[in-house]
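The complex appears here minus one protein chain, its other protein chains still in place.
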Amino acid sequence: MQMTRKPSDITTDAKSGEVLHHEGEFIINMGPQHPATHGVLHLKIWLEGETIKKIEPHLGYIHRGIEKMCERLSYRQFIFSTSRMDYLSAHINNQACALAVEKALGLEVPPRAKAIRIILAELTRIASHELWWACSGLDLGGVTPFFYAFREREAINDIMEETCGARLTQNFIVPGGVMSDLHHNFQKRVKRVLTQIKDNLHEYDEILTGNIIFQNRLKEVGYLSREDAISYGCTGPAARGSGLSCDIRKLYPYDGYEKLDFDEIIFNEGDCWARYRVRMAEILQSVHIIEQLIDSIPDGEFQAKTKNVIKLPKGQFYQRVETARGELGVFIVSDGAATPYRCKFRSPNFSNLSAIPQMAQGAKIGDLVAIMATVDLVIPDIDR
Amino acid sequence: MKKGKEENKIVFPGQLHESPEGGMLVTKLDEIVNWARSNSLWPLIFGTSCCAIEMMHAAGAKYDWSRFGFEVARATPRQADLIIVAGTIVMKMAPVLKRLYDQMPDPKYVIAMGACTISGGPFFYNTYSVVKGVDHIIPVDVYIPGCPPRPEALLHGMIALQEKIKHQPVFRKNKKEIHHDERRIKI
Partner (left out) sequence: MTKEELKYKLGEISREAAFDETGEFLNVIIPSPELLPLIKPLRLNKEFYFDYLFCITCVDWKDYLSMVYHLTSTLHRHTCVVQATITDVHCPQIESVSGIWKTAELNENEIYDLFGVTFLNHPNLRRLFLGDQWKGYPLRKDYTDEHMILL
């Protein structure tokens, strides 16, 4: 049998036997413990001087085997494990799983539950972008943005806690709706937070967006063409910064996004600065979406009636949603039992990560931090 | 001056004797060293998953761990003396975590934050790669339950660690105290 596998030896190439690094070239291991990798990402970087020649990602430092775990969890239980994948869009991950189960069952979700889901999903998106903004600032040398962004994040977390009972990993969604009804203060609180965000967003621009040093570190750095974005399977703001229209909320609307008015933010430059502006504009779009819904949450049931033990019909089901980082796909293969036969999560970060070697080709080592900051990776979502 | 806590105010451990040419301080060396140690713990920036976000919240303005002397977060283990294990540890990460711990200078302290680090938590059953409790790799001083724990819980755990440090022997050997290295399981 012909094996194409290479040994993990770093000095020689298994195929040709040639030495992998030449004189003047050296290899740096970035991670798994590195403050700019936002977790435990390990990048092996081939450098010539300060210029990046090649990057090879080594993953698995937080590979928890969630897909294997899901094969033994029921369709009610497996939702919780997904909030630990991309914990910054935990609510949207749960939504994806619930939607996949509902699609397979042909279950109609009550309009009130749909509205609640969207409001909380957009709040999650804002909170996630706030954290991204704070961390971009930290990565690129500014500590102040951290405190500004966390002020708004705390306000959103308080709403989440009041509504769902948890600050970060909400698990508020069940197949057929949401777990419980809203409390009577919900609308008032959300409106207050929206005003706070809109009032404070100019501070963000004053601190970071308008900063000329910050702009120079992002402009014309980490270029990704539209073709490469498609070929690497990039989604989310990372791809929309390269001019690729890929917002699942627009292309394959779910939970009533088709009735809402919002823009898909697209920039064509393909550099870090474009990706930065996509996210900043998305915060305002999310605010706009919530404003349309918050005064007109329909009355009625918050949960459709489902059986205690959910059994999906035989078949394969694929559901995609737009998380804060791109397209999350849930692929369930069911054999008719009460647990999935195979459950695959198509993670947005995994594809976006695979484009980083392309973006960083020829860039300086310092620019890699800027590239990783604007792609906004969440490592547990890559490893699952 | 009274030693230890007085109305939730941390005071200097020792007695001040007034004398005409100033004052004289009588204290125990153990206590004064522990007082200094416990009030300026430098945590390592180490987070693998969700708990790291709550750790960041604890550093933010609302919870503000710098009130208790934790604000000097270090990116390198060589300058840190507290490692907050925030998030699941898997088999591949375990040797890395142990190396990080070994690189830290003594005295060093470990806080296990979150259910995953206590026992594997939600990933205890049915998974093949999760280490079922970080205490299989490094000795833990304080465990904080929760998935993820709230920032207040982290602060509580940190203050508990400070209390623990204040009662540790520094110069006298306490035979009942098991040394860290003996508790460590070799991997």
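For reference, chains read A and B in written order, and residue numbers begin at 1 within each chain.
In this section, a contact is a pair of C-beta atoms (placed from the backbone, for glycine too) under 8 Å apart; a residue touches a chain by one contact, two chains touch by 3 or more.
Since the model is a prediction, treat every value here as computed from it, not as a measurement.
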{"item": "From A:T144, A:T195, A:N216 or A:S231, residue that would touch the chain that is not displayed", "value": "A:S231"}
{"item": "Touch with the omitted chain, as defined above, among A:D271, A:E327, A:D367 or A:D381", "value": "A:E327"}
{"item": "Touching residue (missing chain; options A:Q95, A:T323 or A:S351)", "value": "A:S351"}
{"item": "Which of A:V178, A:V193 or A:L244 contacts the chain that the document leaves out", "value": "A:L244"}
{"item": "Sites on chain A contacted by the missing partner chain, in the whole complex", "value": "1-8, 56-60, 63, 65, 67-68, 72, 103, 228, 230-233, 235, 244-246, 251, 315-318, 320, 327, 329, 331, 333, 341-342, 344, 346, 350-351, 353-354, 358, 383"}
{"item": "In chain B, positions touching the absent partner", "value": "91-92, 124-129, 132"}
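As a working rule, only the chains that are shown with their structure count from here on.
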{"item": "Computed distance of Cα centres, chain B from chain A, in Å", "value": "31"}
{"item": "Residue numbers on chain B that touch chain A, as the complex places them", "value": "45-50, 52-54, 56-57, 59-62, 75, 77, 87-88, 90, 92-93, 96, 100, 122-123, 125-130, 147-148, 150"}
{"item": "Contact footprint of chain B on chain A as seen in their complex", "value": "32-35, 39-40, 60-66, 68-69, 71-73, 80-81, 84, 87-88, 131, 134, 146-147, 150-151, 153-154, 157, 167-169, 379-380"}
